[in-house]
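Quick one: this structure, given as structure tokens, is what I'll be asking you about.
One protein chain omitted, others in place.
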Amino acid sequence: MPKSQALAIAFVAPALLVLAAILGWPLVSAVLLSLQDVKTIGSQGQWIGFQNYAGVISNPAFWRSVAMSVAWVVANAVIQTVLALVAALTLHQNFPGVKIARTWIILTWIVPTVVVVIIWRWLFSTSGGMINPLLMQTGIVERPVGFFSTPWTAMATLIFINSWRWFPFIALMMLAGLTRIPSDLYEAARIDGANGWKRFTRITWPLLAPTLSVLAIVGTLLSFNVFDIIWLLTAGGPAGGTRTLPVMIYETAFKGYRLSEAATISVFATILLMVFALAATRLLAREGENR
Amino acid sequence: MAELQIRGLRKAFGDTEVISNVDLTVKDGEFVVFVGPSGCGKSTLLRMIAGLETATAGNISIDGRDVSNADPSKRGIAMVFQTYALYPHMTVEENMGFGLEMSGVPSAERKRLVRKAAETLHLEPYLARKPRQLSGGQRQRVAIGRAIVRDPKIFLFDEPLSNLDAELRVRMRIEIAKLHSDLGATMIYVTHDQVEAMTLASRIVVLRDGRIEQVGTPMELYNDPDNRFVAGFIGSPKMNFVPVRVKGRTESGAVKLEVEALGLKDFAILPRNPSAPIEGSIFLGIRPEHFEPAGTAGGATVRLPVGAIEHLGGISYAYSDPGQETSLAAEIRGMPDLKAGSEVTLTVRPQTCLLFSQSGERL
Partner (left out) sequence: MRRSLASNILLAFSITFLVLLIGLPFWWVLSGSFKLPQEIIARVPTMFPHSFTLQHFGKLLSGSDYPVYMANSLIVAGLSTVITLVLAVPAAYAFFRLAFPGREMLYRAILLAYAFPSIVVLIPLFGMFARIGLIDTLAALVIINVTFALPFSIWMLRSFFASVPKEIEEAAVMDGAPPTVILRRIMIPLVTPGIASVGIFAFISAWTEYVFASVLIVSDARRTVPVGFSGIIGQYQIDWGLLLAGAGLAVLPVVILFALVGRWFVSGLTEGAVK
């Protein structure tokens, strides 16, 4: 029935057009940019083929950024998963106030990034913050810790802050997965004499695994792209210690005025993500079949 | 006139045929029931008549007009869904009037028609309520009311009673039968419950694996099934089937049999077509309710071991070898003290027995 097809197309066309124009076209144009030597925005550039690509690949700073992005993504995934799991399991229980808790746990995610930045910039600061005095008072450290002063601590601190921001969102999705596990399974297990830990490892974990895998992939994609938190807190420093790929792209384009080079790095980053996404979804699909 | 004609209807998903070559005519005012085991295609067939599923081949005509490609709402039919499919956010009145609204019937006229249908079904007190405030039986009546309001040529029912409890099901069954006699409309009804089929239908269509096995009145299917499948499907408990050995034919065409399972040496049964040859091993079918008390005239005496017995009050069911394929079930009256482990003497008359070939055809 062609008439209903036309209607269907009319339903999706506006959304698709927006996506094509704002995402699709710029992607193409970024690739085109990477093949030129445009420096500042709006200036003309000449076609130089794959020179930029060669330049980027041979630049050790690029590979350092790649490593940093990978480390960033992995660390975030691990910490967020752990925190989210704790939160999801807790929210899955019945206790007074659990309904309120379920609504408000996501507070750290609904808050603008800048607020997150300010909160933690203040809390972690060496003068006037709250964390350092607390640590010193309880005798854990003797001198104030410079959370942002060395590459390692800065990275670790950023990972913590980003995880703090995102874990409730992941937790809620996990909670969805948990609620879908039939409660009679747990009751049967109880009658069989399984204790809490056993019930977790033999029922909860296996049945939650598919949800967790999907979340891991989605979470990875999302955390790769995080830019504002890093930029506002450390601007990629100290000494490039937190310069993930998005940060490097931004710097190259808007601070280094090397637009085409930035586009090239973007293309590499996209390829990296796409490869990961495809590999991960294929792995998931195969896992799903094996079950 | 609301006659339905289906010719050569086929539906296939790739290589899988769901409906194969169905031909059927439903006459005006008939109550036809599609019945069969799960997956036989009865619901699919109904939905194709409704227009909710497309056909791969064949056509459907209502009152001589080919509706095979027509919009469901333009075929002159109305459907009552298994889950009632009432719009949860609308009142009963709005639910029933929605179809009229879509046809452009003005509000005052809509109200009138809805009220009329509501009267027929005793739904007036509920017109302002939402579905979630109604009981299962009331929701069902609203679903029926929604269909009535559209004054369709043909009513389609898709297992409407499956979601009701047993007692309600009996009551609603009678109400639907009454509705049919009141309205005199053509109705097509899908169910997996052969009791509903037997009690409601003017004609039954038995389906299996997308094909029609037999079409006939309830009594025709009960007394004169075309094959073993239909014989076993209609009637509860199921008909007993036992292998027999053919010893010869009489002049009149009757088949002389030895029935080991019943301990009968010379049992003569007249097949449907006495002049047709009989080859290979064949089977005898006898319904549990056709075992008659010992000493009945015109029958052969049969002694059955009672492996298990179920007393239901007025009736008892004796099973010769429960758990085995070869077990025989017999309906017995007036023997409330019959115990398992004993034996019961009964009579079997050849007129109540049916013969089937190895492949299941009726002989």
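Labels A and B are assigned to the chains in the order they are written; within every chain, residues are numbered from 1.
Here is the rule we go by: a contact is a pair of C-beta atoms (placed from the backbone, for glycine too) under 8 Å apart; a residue touches a chain by one contact, two chains touch by 3 or more.
Computed from a prediction, not measured in an experiment: that's the story for all the values here.
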item: Full-complex contact with the absent chain, from A:33, A:56, A:77 or A:212; value: A:33
item: Contact residue for the chain not shown (choose from A:48, A:66 or A:89); value: A:89
item: Options A:7, A:188, A:239 or A:283, residue touching the unrepresented chain; value: A:7
item: Contact residue for the chain not shown (choose from A:57, A:74, A:130 or A:188); value: A:130
item: For chain B, residues in touch with the removed chain; value: 50-52, 71-74, 77-79, 81-83, 85-89, 98-99, 102-103, 146, 150
item: Where the missing chain touches chain A, by residue; value: 4-5, 7-12, 14-16, 18-19, 22-23, 25-27, 29-30, 33, 41-42, 83, 86-87, 89-90, 93, 95, 99, 101-115, 117-123, 127-130, 133-134, 137, 164, 168-169, 172-173, 175-177, 179-180, 186-187, 190, 196, 211, 218, 221-222, 224-225, 227-228, 232, 245-246, 249-250, 253-254, 259, 262-263, 266-267, 269-270, 273-274, 277
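To be clear about the criterion, only the chains that are shown with their structure count from here on.
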item: Cα-centroid distance, chain A relative to chain B, in whole angstrom; value: 59
